[in-house]
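Just passing along the structure, written as C-alpha cells.
Yeah, one chain of the complex is gone here, protein chain that is, but the others are all in their spots.
As written, the chains take the letters A and B, and residue 1 is the first residue of each chain.
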Amino acid sequence: MENPKANITSTAAGQHEKKDGAGGPIILFFILGLAASLVVGWVFVPETFYYTKEQPIDFSHAVHNELVDNGCQSCHFFRADGSYSGSPRLAQCIECHQEANSDDPNEIRFVEEYVKKGREVPWLVYSRQPACVFFSHAAHVKMAAIDCVTCHGPIGESDSLRPYMKMDDCAECHAQAKVSAGSVQTQKDGCLVCHH
Amino acid sequence: MKIDRRSFLAFVIGGAAGSTLSPLPWKLTDDISIWTQNWPWTPVPPRGERTFVTSTCTLCPGGCGISVCKVDDRVIKVEGLKGHPVNDGGICPLGLSAAQLLYSSTRVPGPLKKVAGGWQEVSWSSALGDIAFQLSELRAKAMPESVAWISESDRGTTAELCKRLLTVFGSPNYIRTPSLQDTLETALYLTQGQRAMAGFDLEQADFVLSFGAGLIEGWGSPGHMLRARSAMRAHGGRITHIDPRLSKTAAKADRWIPIQPGTEGALALGLAHVIIREGLFRKEFVDGRTAGFEAFKQLAGEGFAPEAVAKLTGIDAKTIVGLAQSFAGAKKPLAVCGRGSGRVPGGLQEALAVHYLNALVGSINRPGGVIAVPEPEYINWPEPEMDATASKGMQQPRLDGAGSSEAPLARYLLNRLPKALASASASPVQALFVSGANPVHGLAGTAAVAQAFRKIPLIVSLSPFMDETAAMAHYILPTHTSLERYEDVPSALGFPRPVLGLSKPAIKPLLNTKHAGDVVIELARALRSPVAGAFPWADYEGCLKQTLGGSWAALTKAGFVVDAKFSPSGFETASKKFEFKNSELAKLPAFAAAAAPGDERSFPLLLVPYDTLRLAVGAVGSPPFLMKTLEETVLQQDDVLVEINPSTAGGLGLVEGAAAMLSTPQGRARVRVHITDGIMPGLVAMPRGLGHTAHDKFLAGKGVNINDLIAPVEDPASGFEAGWGIRAKLAKA
Partner (left out) sequence: MDQHNGSNKKFGMVIDLDKCTGCGACMVACMAENNVPVREDETNKMLSLHWMRVYRLTNGKPFPQSEECFLPRPCQHCEGHHGHSPCVSVCPATATDYDMHTGIVSQIPTRCFGCRYCMAACPYHVRQFNWWDPVWPDGMERMLNPNVSVRMRGIVEKCSFCYHRYQIAKDKAYAEGRRELQEGEYQTACTQACPAGAILFGDLNNPKHAVARIAQPDPAREGKSRNPNAFRLLERLGTNPKIYYLSTREWVRKAGDTEVRKPEKA
C-alpha cells in the first residue's frame, strides 16, 4: 500500500498551499476516505465480523455417491407423507457406519463421537431454510421435475458447498416460471407461496 | 498538519463513495434484516419427521380416541382420532391440551420426600423402601385396614392392581372419587338387578329431556356427547333442558325451562304422574317387562300432581302437563339426570325418578334409550393368596361406611372420609395413597378435607403434578402423564356400547417417573411375602399385555376394540323384569329433595356451581390453553365473576364487573359480578375448577374454589354426596 504514504506527503504540501485556497489536499482527503472505506468494506469487516464455520465432520459426497446404489435418494428421500427427509439422521448413517469402515480419521471420529454416543451430527446445512419458509421438495422435484443440481449444484460429485442460498435465487426462477401469479398486491407471485 | 472543515468533509465524502463501492452497505442491510428476524429469544421449532401415534385419552373417563402428532421426539399436538366410535375425530379442549400437561412446569421431576422446610429428592428405591417399611409396621401391628387408596377409577388394570395390593395387604378401603356414576350404577342395580354402567344412546333418541345434565359441558364423554348431540339433531331430535341457569346446554337446547334448583326429582315424578294419569306410558313395556308398577303409581301419586309440582319447581302446571305429553309422545324419548358435568353423584331418588320416566316410555335397553353396559370382564387374574392378617383386615368395615347398614347401597363414599377422620382421636387412616385424584381441591368443604387429611401420618401422592393433594403428601411418587404411558381404558363414560381403548405412550417418559401400576408392583415386591406373591408380573407393561391377551395386537394398531354384536342383556332382578318396587327399593326413605345448607334469613341467595369444558375439574388442573379460552365474563385478572340476574344485582346496588363479597355458611370470598339474564333471580352461579393454590402461574391464585364455599350434603337414601348449592349472601365490596 503506497497510497497512504503519498497521502501524508501531499497533506503536508496541502497545508502549505492552503493559504491560496487550492483544492489539492481536499482531493487527497477524499482519496484517503475512499481508500479507508474500501479497505474497511472489502477487508476489515469481512475478516473481523464474518467467519467460516467448519462442518463437524469433513463429509465427502463424492466418496459416498460412488458407494451407494441409488444416487442421492439413497440418503435423501421423500417420506410417505410427501415431506422430504433432508440431511440424514444418525440412525440412517448407522446402517453403514456401526463401526468404522476405513481408517479415515474423519470416519473414526464420526463413529467415536456420534455413533457410539448416540448424538446427532449438527450438520451445517447451507440450504436450510429459515423458520418462515415452507419449501416443498415434492413441488419442485416431483411436479416441476427439477434436478437436484439445479439448486444444489454438483454437490454429489464434490466436497465444495455453495456458500448460501438467497431468496433472490428462488425469486428469479419463480419469476421465469410464473409461479402462482395470484397476488392482488403485486400482480405476480405472492409471499404466501413460500412464506408463512 | 491542520485538518480543517473542508478536508474533513472531503474525507467523509470519500468514505461514503468508497462504502458504496464496497459490499458493506448491501451486506449490512441484508444481514440486519435477517438478524432482526431471528432474535435469539424467539424460539425456532426444529423441523423433523412428522408422525402420529394412535392412542386413547385418559384425562377424563370419556375414552376418546386420540392421534398424537409428533415431530421427531417432540409431541406437537393432540388431535381427535377419526373413525373412533366415541368421538370420531372431534376432541374437547382439555384433550387437545394434553401436550401442555406433558410439558408442564408443575410436573414433579422425581420421587420427593417431605422434610422440614420442604421437599427432598430421593431415589425410587429409597422412597418405596421407606413406604414399604411403614406399611409393614402397620401389618405387624395387625391394622392393615388403616391403609386407604383414593383413585378416580375402579376399573382397568391399574385400578385392579391397586385394589389387589390393598386386598392382599388386608385393607378394604379402596375409594373411588364420587361422581354421577355412583348414583346411576345404583339406580341400574336397584331396578334392573345389574352391576352395569349406564350408557345413553343420545344419538338415536328423538326427544332428550335433561334434568340439569350438562350434556355439552362435560357430562359423560364430552367427545361423544358433542358429536351425538349434532347427530341427534340432524335426524330431527330435539332437546329440552331443565336448569335454573342458561347453561351452554340450556342455550343450545331447543327449549329451556328454568326450575327452582333442587327440585328436579320432583319434576320427574310430576311428569310421571301426568304420563300415568293420562295413560301415555308404553303399555307393552310397562305391562310386559316391569314389576311393581302399582306401587310406582302410588309414589307418583297425588303428591306429585302438576299443581303441587308447580308450586315446588316454579314451573307452571300447564307447562308440566305439556312437557309430559311431548316426552311420552315422542318415538324415542330419553330422560337424563345429573347436574352439570356430573362431578357430584346427587340424590339417588332423583336419579331413580328420572330412570322411572325412561321405564314408563320403554326407553330402557333399546336404541335411543338408557343402555345397561356390562362391566368389562377381560381382567381374569387368579385369586390372590391372602394370609390371616389380610383376611382379617378385609373383614373390617370400610372406613367410609360404604356398604354398612347406614349406607348399604353405596360402594364408595369418599365424601364421608373427612368426617370419619375428624371424629376419631387417632386417625383411622394411617396411610393414604392418592392416584389420579385431587380430593383436597375437588371435595366440597375443602377446609374440613384438608384438616382431616392433616391427621393422616402418611400420605403418598402418585400425581404427576404438584397439585393441592400432592402438596399435602409426605411422599410424592410421580407417575407418567397421559401421553407417556400404557393404560387400558375399559369404557367410555356414558357411551351406549362397550368399547375398550388403549392409551399408548407417544413419547418416552421425560422425567424420573413411573407408571402407577409399576409403583404398585414394586411396592408389593418391597413388602415381600405374602404381598409380593400376588404380583407375578415383571412390570406393568407385561401385566397389561398378558391381561389383554388376544386384543393386544388390535388395540395397539387401532387404539380400540368394540363388540360389534353387543346387545343389552335382559333384566337380572328376581322377577327378570324392570322393578319399580322391590325389597331394597322399599327400604329407601320417602322421596325428599335435599335442601341447600344455610339459613335463609342471613343468606338470602343461593350459590350454585356450574361446569364448563373450558375448565378442568378432577385429577388435572386447567392447562394454560384452557385458561386462555376463558371468557372475560368468567375471569378478570385474578377475579372470578359470578353470574347474577339483573334484578338480584339491582337490589344489591351492583353493576357489571363490580367487586363483591360472597359469603356462605362455609366461608367468604372476593368476587366480581357478571350480570346476565341467563340466570334465575336469587341465584349466584360460580364455575368449578378455579381457585387453585397449586399448579403453575397460569392457574394458581386465579378465582375462587367453589368447594371452599359449599358444604357437603349427604343423600339420606344412599349416603352419596348430593350437594347442589348453598345459601349465600352477596354484598358490595
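One rule holds in what follows: a residue touches a chain if its C-beta (ideal position, glycine included) is under 8 Å from a C-beta of that chain, and two chains touch if they have at least 3 such contacts.
The model shown is predicted, which means the values in this text are computed figures rather than measured ones.
Enquirer: For a quick check of understanding: of B:24, B:91, B:312 or B:452, which residue touches the chain that isn't displayed?
Expert: B:91
Enquirer: Which of B:9, B:28, B:53 or B:71 touches the chain that is not shown?
Expert: Residue touching the chain left out of view: B:71.
Enquirer: Please pick, from B:61, B:111, B:144 or B:223, the residue that touches the omitted chain in the full complex.
Expert: B:223
Enquirer: So that we can see where the missing chain sits, which residues of chain A does it touch?
Expert: Answer for chain A: residues 78, 80-83, 130-132, 134, 136-140, 142-144, 177, 179-180, 182-186, 190-193, 195-196 touch the chain left out.
Enquirer: Given the full complex, what residues of chain B touch the hidden partner chain?
Expert: Within chain B, the residues that touch the unshown chain are 37, 39, 41-48, 71, 74-80, 87, 89-93, 96-97, 99-100, 102-105, 216, 222-223, 226-227, 229-230, 233, 246, 248, 251-252, 256, 258, 613-614, 624-633, 635-638, 645-646, 676-681, 696-698.
Simple rule for what comes next: only the chains that are shown with their structure count from here on.
Enquirer: With centres defined as the mean C-alpha position, give me the chain A-chain B separation in Å.
Expert: Computed value for the inter-centroid distance: 55 Å.
Enquirer: Considering the complex alone, what residue numbers of chain B touch chain A?
Expert: So the residues of chain B in touch with chain A come to 1-2, 4, 6-8, 10-19, 21-24, 27, 34, 37-38, 44-45, 47, 49-50.
Enquirer: Residue numbers of chain A touching chain B in their complex, please.
Expert: Residue list for chain A touching chain B: 11-12, 14-15, 18, 25-27, 29-38, 40-42, 45-46, 79, 81, 83, 85-86, 130-132.
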